[in-house]
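All protein chains of the complex are present and in place, except for one that has been dropped.
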Amino acid sequence: MSNKKYHFLGKDFPRKDGIARVTGREVYPSDIYLTGMLHGRILRSPYPHARIKSIDFSEALSLGAVCLSFKNTPQKHFNLRQVSVPRATYKDWQVLTDHMRQVGDPFGAVAAETEELAARAAGAVKVEWEMLPSYMTIEQALAARKDLIHEKVYLEDREITIKSNIACTREVAEGDVDKGFKEADVIVENEFSTPRVYHCQLEPRSCVCRPEPDGGITLWPTTQALHNTRILIGDIFDIPLNKLNVVRITGGGHFGSGIHTNPVVLITVALALKSGKPVRIVQSREEDMYDHCRYPSRYTLKIGAKKDGTLVAGEMKASVDIGSHHIQALSYLGVLAGWWHSLYRMPNLKYEGVAVYTNKVPTCAMQGYGAPQVTFGVETTMNMLAERLGIDPIEIRIKNYVGLGEIFWGQGPTVRSLIHSDGVKELLHRGAELIGWKDRPDPKTQTGRFRKGIGMARGFHTSGTGAPVPGEVKDFTTAQVKVNEDGSIDILTALMDHGGGTLDAAAKLVAEEFGVPFEKVGISPADTRSTGYDVCTHATRGVYCGGGAVLEVAREAKKVLLEYASRILDAPVGSLKTKPDFKLGQGIIYVEGMPEKHITLAKAAQTAMNKDWGTAIAAGSIRKVNCPPAYTTYFVEVEVDMQTGRVEIKRVAAGSDAGVVINPTLARGQLHGGFYRGAGYALVEDTQYDEKTGNLRCKGLLTNYKMLGPEDLPDPEDFQVFFADTYEPTGPMGAKGIGEAALNPVPAAIALAIQNATGIYFTRLPILPETILKAVKEGRDHV
Amino acid sequence: MRIPIVLKVNGKEHSIEVKPNEILLNVLRDKLHLIGVKYGCGIGECGACTVILNGRAILSCQTLAVSAAGREITTIEGLVPEGNKELHPLQEAFIEEGAVQCGFCTPGMILSAKALVDKNPDPSNSAIKEAIRGNLCRCTGYINIIKAIKTGAEKIRERSKR
Partner (left out) sequence: MSNSQVIDCDFDYYSPKTVEEALEYLKSEGVKVLAGGTDLLNDIKTGEIVPKALVSILGINELDFVEFEHGFRIGPATLLCKIEEDDRIKKKYPALCEAVNSMGGMQIRNMATLGGNLCTASPGADAAPPLIVLNAKVEVSRKNGRGEIERRTLPIEEFFTGPKKTVLEQGELLTSILIPEPDASSGSAFIKIGRVKLDIAKINCAVYVKGEGDICKNVRISLGAVAPKPVRAFNVEKALAGKKLTASLLAEAAEMVSQDISPRNARSTAVYKTQAASVLIQDTLTTAWNRSGAGREVKE
């Protein structure tokens, strides 16, 4: 961190939404009750691949339900995810169709006065089906020649004919890979795979839609992107945007599941338009589990290095089972290459990715968006190379990592920017010391039933998707900042906070800039009518891009205020400074060197109002032209029971380079949470299918979708979090991101800790006790 | 079959009529407008619907409303008596320790914590973990929640000394 003294940054304050959340008064979409509101229930396919021959709604209608099918909805094709530019957006979704591509695919909906009646009406709908062959694996899907999952889709507005269920492909190449491998002294090649993990955000995806008298609608959806939701719905349903208001409302967790507009939102709108009444749909947990999951991965990774550990060439071939629909797999294929490219310098690199449709749940971003997937394989490979070359794993990383002054790919090959801050070495050295890296066991000499192991992995996430040259991804935030007549300040922006404290961070930046007490800065309720465009709170961009935009706008508003103050104090604007006066509970403006010449913000704002000068207000849309990497390292100690294969996590030392840390306790919480989800990803979480029926084996019930609980995690005293002392010069007051970086290296660190204990490298997640025990019994060193 | 019942919630009595198949969670939310009780999984795995029934934390998604008739129910809304502007020490601690992120699990988590500290005023890490293992939090990784429950318990001990 810089030497600059901050009043608010780096200090803890009670979060502004805290009281609502601890008293049960926070309102989530599923908590909205409107007068005359109907409850909707979605009709879903029980088969993985089928066509609907006919639907009989007569019994549901006789129960008094409003009924909707694909016959009543617009047939336009679109992509639910709107963060990419149109030329990079495949469109294969429709609101409802008669072609069912997974168990749980929606074909209709009903609405009734109570949830129970809606459920009964849904149960009374009769459907005649035509079965189609289903493709539950990449191999089955690629072998298909007819009865494809999608026949025709659109890229922007160009029709694309799908062959062999291939949704899209992507290639990236730099240098000369063949030449590179010839120069290598050691080459390591493996196949890695990572599972389809379910987000399990605690609130199932939900929406409330109210038709308005002017023909417009108001929406309260679970979303990470207000404006993209509005634009998409306006386009599909042909509603003018000035009559379509999407309201910001707290969501009960997202983790990436709300970057795209959830199908439930579209169906709620369709039901509300059909019934003319407000409609709420809260998905059941079962429905939610058939709605989305994390992109899986399966890839071969070949990396060559010289004797001294310098990497010379790499080749990766990835195939991705994307499920029934495209939620921007093209972008995902791009980031798989991008994260890999930005982990370690590789002068010669070749990447091929293919995304394949299957009759499974559609996949989307989840914390890390490809980074944990790739980091798992790359970090494992780095350890294998280090072992072969007799180099310490930390040394080989320091030698090769992409750091200060180098080019970073923040969102695939089209988003590139220069790195200005880099705490990697500090993170590695401090983490090593905290965990006792030097004294870690030697897997070759360990004996006994319970074996300890220490693993380390590093990684990063981008802070947003800004870059000097716009790429395939949109990235800007609009904000308005104004000074109120009592000296308080309102921030208005469509930026979302998923619970990590993004909006509190924005408020702190503004408090710091104006020199007003934190509690004097308010976050205004926001909706799409009152705010300008914000792309989405995703890609760890909340603080860096969103907070950065708010700060820049605040500086503009401050200029206006200082201009008013300069008239009042009769001093040039350039001589004016601001600072908080905690006794007054106010910010004050003073003439530098003449502290007696000062005025409170309130007085300045009131005077400006009474003299008809105006309000100190500014608004603007700000795009960041960088995407700095937020680095993280994890050092993890585990204990493996060699007789049952069970793994216990003993200690964690988590290091983060987030630039200047704004909310310290909440930032540590990001690392705790990232570790928890990453550890579950490494050890237990997976959605498996019954290939015959196309059903999830867990049937959408949490009883059989297991996540780690508090007893599976270390005690608070054994979980250390530390931050690198860095300052990001392009960031708001030195800050960059943290969110997704908090998870990305975790699965790799755990896998390598297990390797350190057992001597076995694991290349497939999750690493179940069954897999460990089998490998131990077979005497393997690699599975 | 419709059954008239009296639900005693947060110190107030509500005379309502329910069908036997109505679930307590839905009755609390839909009829009594207590939205702090959340639906998370519907099958007793996540704890978002936790309420306190006769002093014990239970799951309102696995309780028929008719079965809860006449028993004392406390929801998060009733943790502090109405009109009392102060927060409960556990609520304060949850905010201070960063135990709140998206907040969806928070009401249920705090009620489980309350049921614990009512019986065990100075709980260990393992006692806390055991008490909240039925409450799923997908955001925090539990570390700050454990800290908050310790801090909250300490605040309660301090206050009782005064």
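Lettered A and B in written order, each chain numbered from 1.
Quick note on the criterion: a residue touches a chain if its C-beta (ideal position, glycine included) is under 8 Å from a C-beta of that chain, and two chains touch if they have at least 3 such contacts.
Predicted model, so just to flag it, every value in this text is computed and none were measured.
Interface note for the absent chain: among A:Asn72, A:Gln140 or A:Ser284, the touching residue is A:Ser284.
Residue in contact with the omitted chain (choice from B:His14, B:Lys31 or B:Arg133): B:Arg133. Touch with the chain that is not drawn comes from one residue among A:Gly501, A:Gly700, A:Pro716 or A:Pro745, which is A:Gly700. Residue in contact with the omitted chain (choice from B:Ile16, B:Ile43 or B:Leu87): B:Ile43. Mapped onto chain B, the interface with the missing chain covers residues 1, 3, 19-23, 26, 39, 41-44, 47, 50, 53, 56-59, 61-64, 66-67, 112, 115-116, 130-135. Against the chain not displayed here, chain A makes contact via residues 41, 44, 46, 103-104, 115-116, 119-120, 123, 282, 284-287, 290, 643-646, 684, 699-701, 703-704, 706-709, 711-712, 769-770, 773-774, 777.
Going forward, only the chains that are shown with their structure count from here on.
Here the CA centre of chain A is 29 Å from the CA centre of chain B.
Note for the complex: chain A touches chain B at residues 12, 14-15, 17-28, 30-31, 33, 114-116, 199-204, 250-255, 282, 284-285, 498-500, 665-666, 668-669, 672-677, 701-703, 707, 709-711, 713, 715-717, 719.
Remark: chain B residues 21-22, 26, 29-30, 33-43, 45-46, 48, 75-77, 79-80, 87, 91-92, 94-98, 100-107, 110, 125-126, 128-130, 132-133, 136-147 touch chain A in the complex.
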